[in-house]
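Only one protein chain is missing from this complex, and each of the others stays in its spot.
Order of writing sets the labels: A, B and C. Residues in every chain begin at 1.
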Amino acid sequence: MLLIKCPICDCEGDETDFHYGGEGHIQRPTSSNPDKVGDEAQRDYLYVRKNPRGLHSERWLCERGCGKWFHALRDTATMVISKTYLITDKPPAELKKAGKK
Amino acid sequence: MQKYSIFTLARNAANYHKGWGLAWRSPEPKSEYDIVIIGAGGHGLATAYYLAKRHNLTNVAVVEKGWLGGGNTGRNTTIIRSNYLQDESAAIYELSRSLYEGLAQELNYNVMFSPRGLFMLCMTEHELRGFKRHAHANRLSGIESRMVSAEEVKRKIPILNVSPTARYPLLGALYQPRGGTARHDAVAWGYARGADNLGVDILQNCAVTGITRRGGKVTGIDTVKGHIKAKKVAIVTAGSTTLLGDMAGLKLPIESVTLQACVSEPIKPVLDVVIMAGTVHGYMSQSDKGELVIGGGADEYNNYSQRGSFPAIEHTITSLAELFPIIRRLKMLRQWAGIVDMTGDRSPIIGKTDVDGLYLNCGWGTGGFKSIPGSGLVFADTIANDRPHPIAEPFGLNRFAEGRLIDESIAAGVAH
Amino acid sequence: MSGKPYRIPSSRSQGAFGRLIDRDAALSFTFDDKTYTGFKGDTLASALLANGVRLFGRSFKYHRPRGVIAAGPEEPNALVSVGSGATHEPNNRITDVELYDGLVATSQNRWPSLAFDVSAINNTFSRLIPSGFYYKTFMWPAKLWPHYEHIIRHAAGLGTAPQEEDEAVYEQVHVNCDVLIAGGGIAGLAAALAAAEVGARVIIADLSPRFGGAADCIDGKIDSAAPLAWAKKAVKKLAAMDNVYILPRTTVTGHYDHNWVLMCERLSDHISEADRLANRPRHRLWKVRAKKVIVATGAFERPLTFANNDRPGVMLASAARSYATRYGVTPGERAVIFTNNDDAYLTALTLQDAGVSVPKIIDVREDTKSALISRAEDAGIEIIHSSVISNVETSFGGTSIEGVQIATRTATGRLAQPFARIECDLVCMSGGWNPAVHLFAHVNGSVRFDDTLQTFRPDQTSEAIVAIGAANGHFDLSTTIDESFDKGYAAGKSATGKSRPKKAVPPKARQDERSPLEALWFAPAKGSLNEGNKHFIDFQNDVTAADIELAAREGYRSVEHLKRYTTLGMATDQGKTSNISALGILADTLNTTIPAAGATRFRPPFTPFSLGSIAGTQAKHLFQPVRRTPIATWHHDNNCDMEPVGLWRRPFCYRHGTEDRQAAITREILATREKAGIIDLSSLGKIEVKGPDAGVFLDRIYSNVFSTLKPGRCRYGLMMNEDGFLFDDGVTVRLAEDHFLMHTTSGNADRIVGWLEEWHQTEWPDLKLFITPVTENYTQFAVAGPHSRDILQKLESTIDFSREAFTPLDYKSGELCGVPVRIYRISFSGELSYEISVPANYGLAMWQALMVAGKEFGLTAYGTEPLHVMRAEKGFIAIGDETDGTVTPLDLDLGWAVSKKKVDYIGKRSLQRSFLKGDERKEMVGLLTDDPKEVLPDGCYAVEQLLDKPPMKMIGHVSSSYYSPTLNRSIAFGLIKNGRARMGDTLQFPLEDKVVSAKVVSPVFYDSEGERQNA
Partner (left out) sequence: MPDLDRNLALSHRHQEMENQALGIEMSERDDVGMIDLRGKADDKAFMKNAATVLGVELPTDPRTSIKKGGIDILWLSIDQWLITTPLKSHDKTLSALTKKLTKNHALVCDMSDARSIIRLSGDRVREVLIKGCSFDATQPDFKPGTVRRLLFAEVAALAHFVDSNPDVIDLYVFRSYANYVWEWLLQTAHEDAGVGLFQVQDAPVV
């Protein structure tokens, strides 16, 4: 049972007080370029996921706190949550590093 | 192959069973194989078996990072059924189910396929309508499956709570008389023994660390025991598919999550059929050894830990305790989890990839034990002939770009 | 049976024996219908042993007679059912059952009786049924398998499930603490004292009814006190602190990610049934989030592996000691000790002190020296070194022991030459100790093999968890005390930031040094019989040493294969006594070492615990919330058939008198069409969206346009998911320029609030708006039918309901009967209709006022089913019927509501994918059966071509189907491949017993011009 802390309201609680929203930082192609999105780009957006074994950036909703979405960096093998940050923040550096490995 | 039968058993008994040989060898890897299958789960082993048996391809290795059958094949709740709604699904699951009927004889290994009947309970009008649709579709595709009344369900499952004041009154069930269970480990072991006997090398404790390619074509694999050349490579690694896909540069519509299960202590028979209850997300059967085998939901977050969080299993047990009030005084003996590979439409992927000579069989998610024989058969055919078997064809990777999803979530809720 | 010979007199050794029992409080209980007497403080095991009972159960496979081998939760053999009727509970270890007056215990897995069990014949045929025999046989002929299986199923299983429903209540609690300590032995108590001293919030739980663990069974001193005396003081001190919570009868069952711990507390199982309080929970499941977890769960003694080591009367040495010490029970009169370590010498001394004759200690080791061994020698006990017990001699039927054979210890595999026979009725064995590492290992905790202990002990972990004392492999009291205080302080400090107070002086302990243990994994028996003899490893599942060798011979060599092939460690004790011994034998067989073979995975729970406690309070009438609309009491009083929709209960129809459902539905429809009807729509989702960008936002959410809607007007909208599939619909109202009110389907209401928030926060955070769900604040009714206007006009209101002033799709707010209301002129039934939204607390009174006003117009309450029929007559889709997650708005011919102009909205791009815009789509059409009385079954399929028998190619299915009382014929919708191109065609629907044909028509069956709703 993960213990999660919201970076916005500091609410700390069980994973059941939060709601998981899947991989973070997925760009919705039609938001920026509605007319020129190929089938493959749309597929990648809808279905293709990094699904790494290790550091994963993901979205969580602070359901029993402030009701806001935020990002977390979690290791999918150890479950360690190393960082939480705002939903509007850019991907942190350690995520890029992990991706390169 | 040493034949298994009551006679050989009796003969060996005289000698205190000292005469039994290995069910499978533990060979050293050769430097090259025609075909390498990554993953010695049920699907990988069945594929190897059918390659050898039906296509005479025996220069084949199944490469396994741990012990064979140790993935989801060795930890699932063993439900077998084929009453799926979509034509494509019904075709492959029914092929598979029918192969289960003769599997013990085919493999000379008793996999204890037990078609004792499977009930999918309907507890809301909406669910009832959905299952009626299943029953009609199944009947027209030639699958034995029908709706039964609440009274009939109660007759078959006396311990079910059908009180009119129950939270969800029972409205009936979708019944597949020849759905049931099999002994999961035996399926892996039987295929392993069969494949090994036909000359396939099963390489355990041999994790794959890389997939080598040249010019868009696969050339072999790197393993902890060194490089192995191969003309064709098939990835059949369930929850680990993304990691293998990354080695070959595949972009995959897959997420790995933990799916949970538990067993009660063994008790004398109380449940002779398999039940699934979508509205309350629970399913249960009783094994031949006596435990109630209980399948739970999946945790929502990506997870490679092979252990789950408590709420999912709690949710399931809470529901089952409502459906079967007598279980409240029984005890949970063990809980565990497996890493399942969920695709964008929750249906499997079987077929070729963009890399020449690289094949993929994955995405069985929460429900691929039942499909092991059928999937092995059509996948072997696909690899041997380098084109999708007709039953496998709809399950190609390309469907995600086309939007041609195969979505089974319609009424069942749970997909086991 | 008086039980006299087995209960040690209170006078013996100044009352040293039986410290937990109250000899003045006799309790009466039954085992297999026979009545016995025990004492308060007894366990069922000690009470039965005191009565001379030795046979408690039959083994799983061979039905061998079994006694009890342990005194705690590791017991594999002695499982019984306790209670009867609604309190019947199978598979209880008699070692853990506390005796109460009137306790009813029943043996299991035997027929017709425990003493004479027909299935014991299995033992005779055991050679035919080694591990995995079922994989090799029962295959021919295939059709007989179900019969074989039936027999196997009935032979397997342990106890029986209860027949009656459990009346007990269960509950759960959630708490956080700084330090959670599992196990209240010396180690756990010491750590608790230390952590509490620095001010940490400490919870300490022990599965037994008492604290102190092994303190009463060990030698040594803590400071100057005996361990037990020290433990008593420690517990008193802890109980007086308000930052410590002590939980007896509470098993820590599992450790989960991020130090979340599950514990099961048993509150009433030890109380006689008559005295149990109905409202006191039977079990309470604790969910604890701890900053630090300390595992102080002690260790389990290992049995030794020799022929017939499962006979009743063979027991763990520490168990025999604790029966004597705690309950004043001697499990035999003449005991032989068989050991590979010093600890069992304490048992020898204790038993002798208790009056048991202890002729010999058989020690595997060569002549070893230690203080304990000298004490045994001094007490006159003969020690036979370098020897083993090679076999056990029993009475006929194997239910009691008559003697043991002693042989010189040989290398594994070689046969034994017994050189002596010793008469005895009790064998106390000790093969060393296995730390209870379970909890440590549940999450990522690794274990390492310790050569000295010849077992696994805790190693690395990523969690904030430590093991101490015997659980950490420390069997020396002084190390245990030092370590436990150290780690207790450290845990307290890491949780609270506070260090150990300067003046605190942890105690010092000392204990005589022990000589090291020597591993022995197998003691062979004599001659060729050896192979037929049974050396049990896993007692409950009847796994023998030979089975392990067989598995290895056949290639099931990974420990996990071994486990699954032989079922080793899979019984209710989860291998607490057997796993390491099995590994020893596997390693010997494969010529490797135990660490190379590895251990199987530890999984929760530590010991099995009730499924009832997992359901907790969420059972029976509290299983799941039922959501009630404000009109619920009226529905109830008016014989309404309620239908579950999500968590809601919605009115399905109201049955008058003897009406059946169909008659009620017909009546309600005709009344609404001809006069007026009223329906409770309270559960429909209502969401307010307000802000300057609200219109833009809704344009992106819905497939049609909302920014152009005029204030005071309503518009029907469609929502797709990003895949392009339709998933909700509803009417949105523009309350003001910057203020909208959305309606959603009942089932999706909560989901859509989340959906909107997620899109707003994560994709378009720059849009200025607020989203607030208001579903619960309003009751909503539709008043529909030709007289609906008349009824509303009859009531006092500030709203002008006239045809001219209040036109279709208008929205007005004002007062009705003095209550502020919002009214929308929208219609799902196809009739002139007003949806009235009333503050929930006035809902019931408003409903009643409408009923009164409507009486003269024939106003009739109608349910969701009549509504569904009416909407189908009108050709309106219903989410969940016409949609199933694979259907696009275009498939449903709702293209008019799918904007081509808007640049981007959810689902737009996906609709353009080849398969979604392809020419093979299933399209919604109307279906009229050739026979108007024939109602197509829901979900039946049309086929391309009718064949004699399946398979037939299907081209689509019926998504809604009703008998329409309005049209006096059946109507249906179908989703048919290229349906719109098939207008006028007749389709065939093969059913089980007949084929129904139906014509493809427009899906609007009634009032296609909309004259009625626009009236």
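Here, contacts are C-beta pairs under 8 Å (C-beta built on N, C-alpha and C of every residue); 3 or more make two chains touch, one makes a residue touch a chain.
The structure presented is a predicted model; accordingly, all values stated were derived computationally and were not measured.
The absent chain, not drawn in this view, touches the displayed chains A, C throughout the complex. The chain omitted from view is touched by exactly one of C:96, C:171, C:547 or C:923, namely C:171. When the whole complex is considered, the residue among C:300, C:456, C:475 or C:778 that touches the unshown chain is C:778. The hidden chain makes contact, of the residues C:397, C:532 or C:625, with C:625. From the options C:167, C:513 or C:796, the residue with contact to the chain not on display is C:796. Against the chain not displayed here, chain A makes contact via residues 8-11, 13-14, 16-17, 63-68.
Mapped onto chain C, the footprint of the missing chain covers residues 20, 169, 171-176, 201, 209-212, 215, 228, 231-232, 235-236, 238-246, 248, 277-281, 284, 287, 289, 617-618, 621-622, 624-630, 633, 648, 683, 688, 690-692, 768, 770, 772, 774-778, 796, 817-819, 839-846, 849.
Following the convention adopted for this analysis, only the chains that are shown with their structure count from here on.
Averaged C-alpha coordinates give centres for chain A and chain B that are 30 Å from one another. Computed from the mean C-alpha positions, the centre of chain A lies at a distance of 29 Å from the centre of chain C.
Here the spacing of chain B and chain C, counted between their Cα centres, is 22 Å.
Looking at chain A, one finds that residues 1-2, 19, 39, 42, 46, 78-79 touch two or more other chains. Contacts with at least two other chains are made by residues 305, 309-310, 401-402 of chain B. Across the complex, chain C meets chain B through its residues 60, 87-91, 127-128, 130, 133-140, 142, 145-146, 149, 152-154, 156-166, 168, 170, 254, 256-257, 260, 262, 287, 442-444, 531-532, 546, 550, 553-558, 560-561, 564-565, 567, 570, 572, 574, 601, 603-605, 608-612, 614-616, 618-620, 623-624, 626, 643-645, 652, 723-724, 880-881, 884-886, 910, 913-916, 937-941, 943, 949-952, 954, 957, 990-992.
Chain A meets chain B in the complex at residues 1-2, 15-16, 19-20, 22-23, 39-40, 42-44, 46-53, 56, 58, 74, 76-79.
Chain A makes touch with chain C in their complex at residues 1-3, 14, 19, 21, 28-31, 34-35, 37, 39, 42, 45-46, 59, 61, 67-69, 78-80, 87-88.
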